[in-house]
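Only one protein chain is missing from this complex, and each of the others stays in its spot.
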């Protein structure tokens, strides 16, 4: 029932994402984003009804993780497997890439039978997203020159700028929690920095959140201690988008002020933009002493803001003392994963199951990105899947 | 023919293992164990007749190896692949788990599209099996709260207490060697400690053997030098079970005495229980000096027992000088893999092929554990597989 309605929705959105990489949410139209959300929901519902949306008999989904990952790694593998593809990991430590091989060459060499390449590259400001585009350019060339039979689609599994599979999973969670995208209009979401004893957490999650949620008429409150700014261009973009979509965007330097009457809160630590810039320079220069000194001073600065913990008292400031708590996980939970962290353990406990639900959308978001990159008319294919009614568990 | 008879056997056993983790053989009834043995045999026979028992269109079988493995890793991968699942390895060194993430969270995060989780965790006494149950509890919660669409089944791929995929493969080997489970009644099996120049081998194999073989009316002789005891509770359990099943259980401190008239011998090294306890404490305390000292003293103690080698002379003590030799492999073979070891090379040579056959059951045992965890009525599904008659090699 819902599935059929949702397929009709996909049909009516009438978008064409085929052949286009997914690198930044703000490069997609609202209709395109909604198409992906809807296809993700359909794929999730199909699977729970034991209908298999396997659309490939064979093919590789390549993953390249230039930073650690558990959640996203499993989400990507799950998505690929659901659609019939096999993950092949490009592990740079095992390969000859370290020996000076160009991006162009490697991109082609691994792609002869590939349908997708998922890339995580979030360590260096100014590098990750650029790298993905470089790979994309190489694949374009390879395809146009007849080297590759298919142009593999690229999926951004987190870069220096955005983390679209996370933010889209978060948005689908919000859509389901509040009933519709329409219902998100006028809702207040607080993307807040939070204290963590660790250092160097990427900016892509908060940037992804303000860059995406500002598309749907929400009132966005970005809160952080002075000096903990995000990439300025992304903050400006979010402000512009919020205005255009009928919402608002505001930056605050008090967690408490920001939380007032919030519908949704996303307290999460990150390293300040100017620190990340410095860190990138030091990493490039392989300056270990400088990195250690930076870490030390950054942690010392962080220590002034241990009160940026989302606790019961702060929760009481939010709407009905019950704003929806969100996190990309793992959270730094006070008294659990660290002495003092992003969130008090009783608050986290209250919303734990919801954060797990939130995470559970990611495999389907990735699968939907693959699906819509592959098929010009996803609604038609989804209808055929429904008609065919192949079982996932066969008996 | 045999397949159909065996399916009828499964039907008549009329057990329901669906939704239940496989953690210890002694938590299963004899009928349940026999169901798994029979399904394993059927799956093996189907495959040799080129009939594919693929029951999944997609789905992940997660593996988590907290200790090294070749055999079990390949067995698990083979089983998963046979049934249509893709292995995804949870490699803790590559993930963020090391950074203080809770078991509960990880268990859910990796399981959104998983059907099974196979776990090896055999390094710490009192920890491995406990960890599996913790994962199981987390999955129960996740499933009941709607986080997981399916409750993935857990398969113990070796813990501190038991090694059920090994012991069940061993039992299926015995069943085939002696013609039936019935025929094992009254047979004498000697689970004997044997000398090895290495140290710290887990207790789970000998414990698994006495914990399982004592269910089927066999006369169990557990032999080890004084001080090389297993976990006391497991020895007691084996004694109780042996009595209940009409067999016997006896502990001896002379390999030669133990071997007299044996039908089956399983000479294998292990570290004494009290050493493993001490080792666990030292490992937890990260006490390298203490560990080195313990290893040294333990090897020195071992060196007093180099005569606990299963050689030609000792083989002559067994029934018809030809007891069935068993080993989980790799064995420490004197003059081959070490100067002096668990077994003389001529004796091993004589039984090598049989030990390979023994090992060959493990993939099917794991597949049968998966199969029976998934389907309430495995006989019905097996009949449908026979009817469908899909080929593994299609042409």
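Just so it is clear, A and B label the chains in written order, and each chain counts residues from 1 on its own.
As a working rule, a contact is a pair of C-beta atoms (placed from the backbone, for glycine too) under 8 Å apart; a residue touches a chain by one contact, two chains touch by 3 or more.
Quick caveat, the model's predicted, so the values are computed rather than measured.
**Student:** One chain isn't shown here. Among A:11, A:86 or A:134, which residue touches it?
**Tutor:** Counting the whole complex, the residue in contact with the absent chain is A:86.
**Student:** Using the touch definition from the top, which of A:54, A:133, A:250 or A:354 touches the missing chain?
**Tutor:** Checking the options A:54, A:133, A:250 or A:354, the one contacting the hidden chain is A:54.
**Student:** State which residues belonging to chain A touch the missing partner chain.
**Tutor:** 54-60, 84, 86, 88, 90, 94-97, 99-102, 105-106, 108-110, 112-114, 142, 145-149, 374-375, 380-381, 384-385
**Student:** For chain B, enumerate the residues touching the unshown chain of the complex.
**Tutor:** Touch set of chain B with respect to the missing chain: 47-48, 52, 54, 65, 68-71, 73-75, 77-78, 81-82, 84, 86-87, 198, 329-330, 336-338, 353, 356-357, 359-360, 362-363, 390-395.
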